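Excluded from the complex is one protein chain; the other protein chains are retained at their positions.
Up next is chain A:
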Amino acid sequence: MKYFSKPAITLSIAVAVATLSTTPLAVAQSQAPIKVGFMLPATGTFASLGNMIENGFKLYVNEQGGKLGGREIQYFKVDDESDPAKATDNVNKLIKRDQVDVLVGTVHSGVALAMAKVARETNTLLIVPNAGADVITGAMCAKNIFRTSFSNWQPAYAMGKVAAERGHKKAMTITWNYAAGTESVKGFAEAFEKGGGKVTQSLTLPFPNVEYQALLTEIASQKPDAVYAFFAGGGAVKFVKDYVAAGLNKTIPLYGPGFLTDGTLEAQGAAAQGMITTLHYADNLNTPRDNTFRLNFAKAYKTNADVYAVQGYDAAQLLASGLKAVNGDIGKRDQLVQAMRSTTVDSPRGKFTLSPAHNPIQDIYLREVKGNNNEVKGVAMKALADPARGCKQL
């Protein structure tokens, strides 16, 4: 017994017992699927966007053989109807009724705000795959809230810089009167006025109203040098068409964040040709990573990937990086969050890291519409980080 001290024996017995007792538990755990709750729009003007996000997410999971961190993934779905009034009820359905491990959603900023609020209160892990509301990774930032898309400020700020550089002095803005719209317009004005321009008037209409004619008349009578518009989905289709139908595109260039022309080009047709927008993704990046992704996406869903698909795909990648670090044990929240926080996401848009407030630090591309594509023309701003105003927690 010379070589084995008493404590060493006790320790080894303890280790053996611990291994024996935890092994079956670990096996059981790896068999129970991780519950992912999708809260996305399935109806209304954003329906197709929600569909792309979900498909993107599932594509990555399927590429990993249906498992993340060694565990099966089980999906739960709620249609958020892009209605902030129903958001709290809907998110509680996923958290309380389905008891999901992680929430993924959504498109509409107002709905996402309500989700973030509930996620903070219940400490549920939340990954936002689109909604750009600045406060989600600003004043409302939290350890358990992540975003794989953008803040409204990001593409808008980049566009403001570009518009000023193009020599425009007087601009008007137009958007829906809701969080995403007003924040986007503010971001544009910030950079545009820093570059020496001036936003003379900000037009708004209620979401999801598409009666633009009166506001277009106002633009026509004011004759600004440029117009910055924030719309998405069906509203974006109609706005761009109406703008051209009113003949305004001939004299007043129309700018916007990429949502104005993303996922909407087929419906916009000739009206959108030549339009300049800024976004964290473009159609012909032509990197090996993006090409593989687009090919796989097209094979799986018989349609071309867009920015929404990329954001959903990256939401799954981000979750995977966290689950990998804890071997699928989603209960180890601190380690999981730490791993997600410090990962570099190998996104089809180009690699990105997360800011301390959990928002992507990413390149914003300058794009031009050619045919059915938003072709990249260059990088408007490199590695642009959201200022995360008001974020105290992180």
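Observations on the model:
One rule holds for everything that comes next: a contact is a pair of C-beta atoms (placed from the backbone, for glycine too) under 8 Å apart; a residue touches a chain by one contact, two chains touch by 3 or more; residues count from 1.
Basically, contacts and distances are computed from a predicted model.
The complex appears with one chain absent; UniProt names that chain "Branched-chain amino acid ABC transporter permease" among the candidates "Nitrogenase iron-molybdenum cofactor biosynthesis protein NifN", "Type I-E CRISPR-associated protein Cas5/CasD", "Branched-chain amino acid ABC transporter permease" or "Penicillin-binding protein 2".
Considering A:220, A:298 or A:383, the position touching the chain not shown turns out to be A:220 (whole complex). Of the candidate positions A:210, A:300, A:339 or A:385, contact with the hidden chain is made by A:210.
Across A:267, A:361 or A:376, the residue that sits in touch with the chain not pictured is A:267.
Where chain A meets the missing chain, the touching residues are 42-45, 47-48, 51, 81, 177, 202-206, 208-211, 213-218, 220-221, 233-235, 237-238, 241-242, 245-248, 267.
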